[in-house]
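One structure, pasted below without further comment.
With one protein chain held back, the other chains of the complex are shown just where they sit.
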Amino acid sequence: MRAYELRPRPEFESLTLVERPSPPVGPSDVRVRVRAVSLNYRDLTIARNAVKRSAPVIPISDGAGEVLEVGKAVSRWRVGDRVIASFFPTWISGSLSDFHHANALGGGRDGMLAEEVVLPETAWVRPPDGLSFEEGATLPCAGLTAWNALFESASLKPGETVLVQGTGGVSVFALQLAKAAGARAIVTSSSEQKRRRAQELGADHVIDYRAEPHWGKAAKAWTGDRGVDLVVEVGGPGTFDQSTAALRYGGTMSILGVLTGTSGPVNTYAIFHHALRIAGVYVGSVEMLERFVRALAATKIRPIIDRVFGFEEVPAAYRHLASGAHFGKVVVRL
Amino acid sequence: MRAYELRPRPEFESLTLVERPSPPVGPSDVRVRVRAVSLNYRDLTIARNAVKRSAPVIPISDGAGEVLEVGKAVSRWRVGDRVIASFFPTWISGSLSDFHHANALGGGRDGMLAEEVVLPETAWVRPPDGLSFEEGATLPCAGLTAWNALFESASLKPGETVLVQGTGGVSVFALQLAKAAGARAIVTSSSEQKRRRAQELGADHVIDYRAEPHWGKAAKAWTGDRGVDLVVEVGGPGTFDQSTAALRYGGTMSILGVLTGTSGPVNTYAIFHHALRIAGVYVGSVEMLERFVRALAATKIRPIIDRVFGFEEVPAAYRHLASGAHFGKVVVRL
Amino acid sequence: MRAYELRPRPEFESLTLVERPSPPVGPSDVRVRVRAVSLNYRDLTIARNAVKRSAPVIPISDGAGEVLEVGKAVSRWRVGDRVIASFFPTWISGSLSDFHHANALGGGRDGMLAEEVVLPETAWVRPPDGLSFEEGATLPCAGLTAWNALFESASLKPGETVLVQGTGGVSVFALQLAKAAGARAIVTSSSEQKRRRAQELGADHVIDYRAEPHWGKAAKAWTGDRGVDLVVEVGGPGTFDQSTAALRYGGTMSILGVLTGTSGPVNTYAIFHHALRIAGVYVGSVEMLERFVRALAATKIRPIIDRVFGFEEVPAAYRHLASGAHFGKVVVRL
Partner (left out) sequence: MRAYELRPRPEFESLTLVERPSPPVGPSDVRVRVRAVSLNYRDLTIARNAVKRSAPVIPISDGAGEVLEVGKAVSRWRVGDRVIASFFPTWISGSLSDFHHANALGGGRDGMLAEEVVLPETAWVRPPDGLSFEEGATLPCAGLTAWNALFESASLKPGETVLVQGTGGVSVFALQLAKAAGARAIVTSSSEQKRRRAQELGADHVIDYRAEPHWGKAAKAWTGDRGVDLVVEVGGPGTFDQSTAALRYGGTMSILGVLTGTSGPVNTYAIFHHALRIAGVYVGSVEMLERFVRALAATKIRPIIDRVFGFEEVPAAYRHLASGAHFGKVVVRL
């Protein structure tokens, strides 16, 4: 089978198309023909850090495909079934752990950027009916992260207001889910075109964070100075203080991103002055993915795909995501 | 002012139109010109039990109107504001109590079926913009009960399935809220016409409980035998066992009604065999009402009004509700 | 190896001592030499219903022992380790299911009343240091049920009051856990001697339910009419109404028992009049058992053992439990 491997070369030159034997199928395993994968910010970081790797790894966590072969003990899948892979193949339910982290796809172990992938039957989930492979491939990381941020780590209710930062994969899913759940959504973006698209997707209010550096206060003002109920924090330290400024007393920040770095100055007093809740969100478990899929099926949400690249164009796909020009998800078709 | 009082006469003859002085306004009070009230099942019971009362009481908990006069210390209302009254005027937040119960409108103290009503400023809530007085008058009891059953005592999420019994006031609100929140809804009704109207309001599945006495099992089967996530139990003992049969492992029953009585045989083993959660729901607090109003504003839900009666037709309105022919709320315009 | 099987004979004559081959050990399995088992009310019911069984089954869910042999892929256990088995060997975390129910020990599949038992490595848990095999054998069903009733399905806090019905296995564990957690405990019992023993274990108040048929009201009165925060409901329909009468507004009933039957007349109005919460508790998962073990280790609680029987005395042990004369757990040493 053909696959990409990360080799110790600078930037996205690390992406190397290779021929590999397809892995064997154990009694509880399922072999899948991958039809589409989607890229996440994390994939950029991993590719850029490939220089430090001791051994090659197949990148990318998110993929969709169809079942080619099932092990003898497999009961829940049949050849031809459409499936998506869980970002954490070993995290079924309960608490996250070092073990699950070490087995994340495209990081600790080989990922989805290969024609064939073998994983235990419990690592696969049925995507919502009617979604294409390209759409299904957007769900495991960006989609599930947004779901977890709104409905597992937090508990968004109709009539509440969510603030979403920018228009990357997680943020657009968060916007769609918030609207489908009867909530209001505020989207920040420095691009007029992206703000317009956010409004077309239902955003109740948009803020240009370049023109409005105190966008946290501006968001709060828009709620009649009550404050927003939930912020989906994808920026990290560089946006944290504006997020706490936006929140109401007792409001929740679901934090999940590093777009402005992993460490930096933060006002910790603001957290307890307003009795805020902060929830760390790292993708999610297989059971969360199943609940997310049920929500997509009930709400008829369709993932927003920015652009689809061919299998030979993978480095171009990475560069496109790195440019920040996208709105929604960047996908590769296999 | 004119008002109805309950006098010790049989059935709805207890409803007596009288002339009364309007109550005085204390420093923290607000006087309201009532423009519409809505009827609840509880109002029927209270009117029927009027024979046992030692003193007359003005009935009905739910009403909307506009502010006529404010006390000296009042800061949140101005003359002309549109308001609705909280079912429990003294229950602002925290836990329900004997004291709050004793002060429920139209029960422990005078209610809304009067041209003018005086209550503390904290007992009034602003209805969603754009709703008529008739629509606003449906919110405090039936509407808030449905909201509490889905989003305060339970935590309904997109993609989950709610089972709603019948098409009375609470049930229709629960159906509307479930759909606006991205959930699926099953409605039971023995009337083909009502089932059709429920489907027009978004019900994903309907069950004729006369034709299908094991409707709990039928509901579970419709979910692919997984079971529903939430039942809004308005029947009481007569429907309880079907409700537990419908629920998934770990599912929730929000119980709030007595349509089949207050006591009766119940299978308590079913509660723990499926690790169910049961939440008793008794209308809600002022803060819950405010959250409910925000949800209505965000989702653009309009209350379903079955029929509007004139102030002189109050006994006819009671009889109409008692007939069970209604779909949604029965309202009186003042 | 020697084991007891349930054969289709009346009452406890169904318990039959047999010689059986020890089951094989698969790659992820662990073979354990059972040293002690404890009996639960459920074991009585299963033995009495053995007449209806199509095939023999080894009874009893609760046992402790030491590891004799581990499969090739086993990483967490070594020969000689002390272990207890989870009541539901397949329920690791997340939600209970039909599948887990069908695999409960001593019910859907062979249980612990055998010299050797083989289960997957994930089904075994390390008991607290310093506990004997007899003490360890009391934890998986009665102990974990009490833990779940207080701290998983409910969230008991210091200063709250728990009402415990009687002095069977679950109730005595609940009493010990409540006291170790800084709560107050009320115990009901018709035996003066048992009430005295409950007080020695820390019960703050005891009620003779024979002398005080309205013991729910009596319990509430003892709290200064505020009501208890949590009831551990082991009786079922026959005690349900007294339990709701004992609870405060917003209080919780953890329901888990059938001592008075599986169905019967219940006042469902009381549930919502006081905005009660009812939580169905069916033993618990492996992860809950691990948390329970940590709690025992931190609090130095020692299980209360009523009496220890020899392996040949198993029918006598069953009869002793059935007599209701016990206080705490009935154990068999192998």
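We just call them A, B and C in the order they show up, numbering each chain from 1.
Here is the rule we use: a residue touches a chain if its C-beta (ideal position, glycine included) is under 8 Å from a C-beta of that chain, and two chains touch if they have at least 3 such contacts.
The structure displayed is predicted, hence computed values, not measured ones.
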Sole touch to the unshown chain from C:278, C:296 or C:332: residue C:296
Of A:75, A:263 or A:323, the residue that touches the missing chain is A:263
When the complex is taken as a whole, what residues of chain C touch the one chain not shown? 151, 155, 157-160, 177, 180-184, 291-299
Chain B residues that touch the omitted chain in the full complex: 92-95, 287
Mind listing the chain A residues that contact the chain we can't see here? 95-97, 101, 153, 236-237, 240, 249-250, 255-256, 258, 262-269, 271-282
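Throughout what follows, only the chains that are shown with their structure count from here on.
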Intercentroid distance (Cα basis), chain B paired with chain A, Å: 40
Note: chain B residues in touch with at least two other chains are none
